[in-house]
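All protein chains but one are shown in place.
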Amino acid sequence: MSELSHESPLAGVTPPPGLSVSLREITDRGMIDLRGHGSDQAFLSAVKGALGLDLPLRPRTSAGSDDLRVLWLSMDQWLILCPRTKAAEILAALRSALTGVHSLAVDVSDMRAVIRIEGGGCREVLMKGTSLDLLDAEYRPGCCRRMRFAEIAALLSVVEDNVFDVYVFRSYARYAWDFVCATAREPARVRLFGAQDAPA
Amino acid sequence: MSKPYRLSAGGSRIDRNRRVSFSFDGRQLTGFAGDTLASAVSAAGQRVFGRSFKYHRPRGVVGLGAEEMNALVGVGEGARHEPNLRATQVEIHDGLTAVSQNRWPSLTFDIGAVNNTFSRFIPGGFYYKTFMWPASFWKHVYEPFIRRAAGLGKAPEGRDPDSYEQIHVHCDVLVVGAGVAGLAAAEAAAKAGARVIIADENPVFGGLADISGGAIDGLAQADWALAKARTLASAENVHVLNRTTVVGHWHHNFLMLFERVADHDPARLRTGAPRHRLWKVRAHQVILATGAIERPIAFANNDRPGIMLASAARGMVERYGVAPGASGVLFTNNDDAYQTALVLKAAGVAVRVVDSRARADGPLPAKAREQGIPVDAGSVISAVNTSFGGLSVTDVRIASYRKGQGRVIKETRAACDFVAMSGGWNPALHLWCHNGGKIRFDDQLQTYRPDRHADRITAVGAANGSFTLASILEEASAAGSRLAGSGNVHPVPAVMQAGQQPMEPIWFAPATGKYNEGNKHFIDFQNDVTAADLELAQREGYESVEHTKRYTTFGMATDQGKTSNLNGLGVLSEATGKPIPEIGVTTFRPPYTPFSFGSMAGVLTKDLFLPIRRTAIFNWHTAQGAVFEPVGQWRRAYTYPRAGEDNHAAIAREILAVRNKVGLLDASTLGKIEIRGPDAAEFLDRMYTNVFSTLKVGKCRYGLMMNELGFLTDDGVTVRLAEDHFLMHTTSGGADRIAAWLEEWLQTEWTHYRVFVTPVTEQWSQFAIAGPRARDVLKKLAPSFDLSNEALPHMSFVEGRLGACPVRVFRISFSGELSYEVATPSGFGLGLWKAIIEAGAEFGLEPYGTEALHVLRAEKGYIVVGDETDGTTTPVDVGLDGLVSKKKADFIGKRSLEQSYLKGPNRKQLVGLLTEDPGEVLPDGAYAVRQVKDKPPMEMIGQVTSSYRSPTLGRSIAMALIENGRARMGETLSFPLPGGKVVRATITDTVFYDKEGAKLNV
Amino acid sequence: MLVVKCPVCGAEGDETDFHAGGQAHVRRPASHDPAHVSDEEQRDYLFIRINPKGLHFERWRCDRGCGKWFHAARDTVTLEFKAFYGITELPPADVIAEAKGQWAEYFAKRLKAEKQA
Partner (left out) sequence: MKPRYSLFSLARNAMNYHKDWERAWRSPNPKPEYDAVIIGAGGHGLASAYYLAKNHKMTNIAVIEKGWLGGGNTGRNTTIIRSNYLQDPSIAIYELARSLYEDLSQDLNYNVMFSPRGVLMLCQTQHEFRAFQRTAHANRLAGLDCRMVTPQEVKEIVPIVNDDPNCRYPILGAYYQPRGGTGRHDAVAWGYARGADAMGVDIIQNCEVTGIQRDGGRVTGIETTRGVIRTRKIGVVTAGHVSTIMDMAGVRMPIESQCLQALVSEPIKPVIDCVVMANTVHGYISQSDKGELVIGGGTDPYNNYSQRGSFPALEHTVTALVETFPIISRLRMLRLWGGIVDMTGDRSPIISKTPVEGLYVNCGWGTGGFKAIPGSGWVFADTIANDRPHPIAEPFGLNRFQEGRLIDESVAAAVAH
């Protein structure tokens, strides 16, 4: 085999013209699924040793920086985000720190597609696919949670005020992308609350 | 016969400077921007809009909006046609085409109208009593006739070219209806800081404010409403929605709002706007300000074109500048309707009032008299006369009346060309009742009002039975503030409104003629249900109001009884002598008004209708012209036909490639689950029927899973990665289910197990390289590990690299050949796949699809869960007793295998079958019979589970579940097929190819 | 359209974000005494269900949240939830007190057994 080509789930797919938000795939993200008990001090300190940061223990929150961010998935599950090139190294560090501690860390960098949606009105676009109240104060930057999106499971992460990442399993990437394209068409734009024309 | 009725002035909704041209029944007409189809067609002098359901009587406009039950039209053409729209709600635009319905050949001359002539023979429920002879006639003669006659409008033709969508929104307060009550409530709630949505079905906010007289804060009601609508629209915490009907209320304050985004505006539709949008709203509090609906009066022939509700008549004049006719009679039992007389008079239309109350002397009647409007108190309309065919009213008879009087005594004749009627008002309780709200009968208003509700929902204004401006505004403001969580009540505006005297109910106006016989007092106009029909149902024992409804179809038309329900109860009350509350009410069900199926589908049609799952190789398969097969939501390559090849030939070629050379299969869809923890092995022992705790690290084992009923549900190979770490494979269809199943047992039953489970199906692309040359292909890819049979024997596992590509390699086989399953992170999947194809070329490697896979495994007698098993099959049935542990104390399904029937005699057992004629392929699912007979029934003893033409063996093979099959080796069975042919096949072992497994261990 | 609230992670949402898992507190006899499960016990475990008109106890999963199973007490007539509680827990005492019929018998027995243990 000559060289190692790596293809992202949405390789070659571009957003159609006329969308009310901007849309792209994020391809360089490494992901590690980490399981262990949030109540297990040995686990927590081993992870801290390996990652240099505390796991977020509050539901639907995340911790860390742009380079290394940990999303809370459950009381005993986290998703570690890092540059793709660092994933193997971080996984190795984690595994060695966790030797003897009941846990499971798996590289899942290729398991999901990440769709970034940004721009004013992106909450409304997302609300065409989820029953979550994205206008609620909980959905501020750093917040993350799993959700049902259209007909599939997804993970939502609030990056900035009008910037959201939607994680879906790789095989559904095209479906999720097409769904967002269908609901984000400019003529279908919805702006919730705030000044409107009066129904004269 | 028709004359234009557009008044020279007036019409708050229309813009006389913008002409709009449209067509009705092919006739080109013009109206003004702001007109409804009802107003514009009426302005052109046309009265008849359609024909009724059963008797095909000509019908005109009765209502002003959602309550309309007669003037139903079809709008649009071809694939854009939409039937059964209320003309009162259709906003006209240039180019709109509308047609009338349920008439043939034309509106004015309709053959179906003979039904009216025979109406005496077809009372409510008549079809239950006849059409029974001869029996076969129902299907072929009577029913087709009935079906053609019924049914109102026509369906569109072709696929809907427009788009739809949905959105979820949460709010603190949802206000339904933007009349004065809704506006006041929304304002109070918004002022208190709540996130408010206010929705109204009409294009314009204000409800009936513009036709109800009175003033608020010194402004005419309509102006006040307009100002409030503006304030709300500009507020940061309010979302206003017009043309949006709240169609239903469900548990826990879930409501559905149906927004007509672009129906009224083809230009907007052309830009690509969705036609409809469905809002799914979860509201903390709901305020129902849905107003009230005026009720008709049951008098003889009250359905004639030109007879309409009083509110509709005044709406026509005030909103659209259209006179309902040249001279009219207003028939009322309440003061409010006098406003209609005043409005008509002011517009120059002659009018007289017939009031069923003995006295009519409130301020409004007094004013009417002052204006010179004749008022006949203590009177009713006792007959309506029409022009030929019932197309228009020529005059009515007015008879004196005392409450409770049953027959007509003294009559006078009054010429008129229209009648306005008002029998009082019913609060629009529909949404209140959708989700179990209780209601109570109000003796003064003679109608039902909201009572208690378990959900957080409050009714205000006319919807709550409050009809004076002062009470409406007071309760609406109070509710708005309170429900928004504010202690301060928003100041209630000051009002000015004429006082009113109480109404008096009249459920049935006596008619000319003996006992009112032969007269039709319509209760449910659209379904042609008369007072006599309701009485007949009572006489025949259909006493419960629910029986009456179903026997007569009263309240079941497209208006769902908005104008008829209470009148019907009134008639039933008089017929039975029971007070109305004892009659009971039928159930209100969503939707409030019908809404499109398209909006329920939203964007989830065509490609977005149920997701398709794609492997990393999907595009490659497509480019190769693969035929696909859905497996769960996956699309898997079924076979790869080459030019000139049909599927059969392609599959045979692929199979032989695997048997003789080497093949490549995209097996990425297989479920993959990582399982780790000190108790992982013990946990697997519980989940599988066979033992996993004895598996050596680096080795693979095939396992079976049952459900608790003892039936097979999944199978697959699990590898032990480390002492405490396993990687489980499941079937493609089972991946998510099994992962959830493992979690469930860990969380709910064996909570003390220290095990973590992480599904990783999609992390990996996985390919089977199978065939005698498989090792050669892999070797060429420069593996970082030893591929020899000694180092990597059958059922073992290694992790390493193929060239630069990270891989996990499982030496397992579902084809019976030397075979490696190679997994690589999905991003590398396509690259590795292509590399394998390239490396394999010199060895004759061919990609193969799922059908070849199935034949290959059948040749080896391997089962497929779902083919050889069907949800009632145990491992023992399919001959895998060896994989059911006798030693383990407990595993899932173990106890059920002990139930008498599961271990009883005569179970169907899996066997192989060889047809006597090797060229004959038994159909899938064919049954063997104990004894062939001339004709059915024949006793069945088992069925074919898989059947193929085996290119390897050059003959057909099959597997079957046969009663006591294993004891019948060598026996020949008969399979009677359609057309009388009987195929005979001999029972054999299930392994047809390489029984010793020699090919596996090379 | 029920609003469900996960007692584990606090996520509240539409019933579509959760998974309804049938009656709660069904005891799996084989887990406790694999060798001595009678046909009747096995039948009861697999098929017989308390199916009350009124207060009911059931299992749900926080399917699109933390993924955990939990218990809920819900009225099958009003569809109102009375409590959410952990998958290994008993309902709050005040809710137990409202239980009727077979549920009341079940909790009485279980509380007694727990007291003895």
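A few points about this structure:
The first chain written gets the first letter, and so on, giving A, B and C; residue counts start at 1 in each chain.
Just so it is clear, contacts are C-beta pairs under 8 Å (C-beta built on N, C-alpha and C of every residue); 3 or more make two chains touch, one makes a residue touch a chain.
Keep in mind that this is a model prediction, so the values were computed, not measured.
Hidden chain, full complex: it touches shown chains B, C.
Contact with the chain not shown here comes from a single listed residue; of B:V261, B:L604 or B:L781, that residue is B:L604. Annotation: of B:Q899, B:T972 or B:T986, B:Q899 touches the absent chain (contact as defined above). Listed residues B:R539, B:H752 or B:K887: the one in touch with the omitted chain is B:R539.
By the touch rule set out above, subunit C reaches the unshown chain at residues 1-2, 15-16, 19-20, 22-23, 39-40, 42-44, 46-49, 51-53, 56, 58, 74, 76-79, 101-102. Listed for subunit B, the residues touching the missing chain in the whole complex are 53, 79-84, 120-121, 123, 126-133, 135, 138-139, 143, 146-148, 150-160, 164, 250-251, 254, 256, 434-436, 515, 517-518, 532, 536, 539-544, 546-547, 550-551, 553, 556, 558, 560, 587, 589-591, 594-598, 600-602, 604-607, 609-610, 612, 629-630, 709-710, 866-867, 870-872, 896, 899-902, 923-927, 929, 935-938, 940, 943, 976-978.
Definition applied: only the chains that are shown with their structure count from here on.
One simple way to say how far apart two chains are is to compare their mean CA positions; for subunit A and subunit B this gives 32 Å. With touch defined as above, residues shared between interfaces to two or more other chains in subunit B number as follows: 282. Across the assembly, subunit C contributes 14, 67-68 as residues in contact with two or more other chains. Residues 8-11, 13-14, 16-17, 63-68 of subunit C touch subunit A in their complex. Subunit B meets subunit A in the complex at residues 163, 165-170, 178, 195, 200, 203-205, 226, 229-230, 232-242, 268, 271-274, 277, 280, 282, 602-604, 607-608, 610-616, 634, 674, 676-678, 725, 754, 756-758, 760-764, 781-782, 802-805, 825-832, 835, 839. The part of subunit A that touches subunit B in the complex is made up of residues 1-9, 18, 33, 35-36, 76, 102-104, 106-112, 124, 127-128, 130-133, 135-136, 150-152, 169-175, 178-179, 182-183, 185-188, 190, 192-200.
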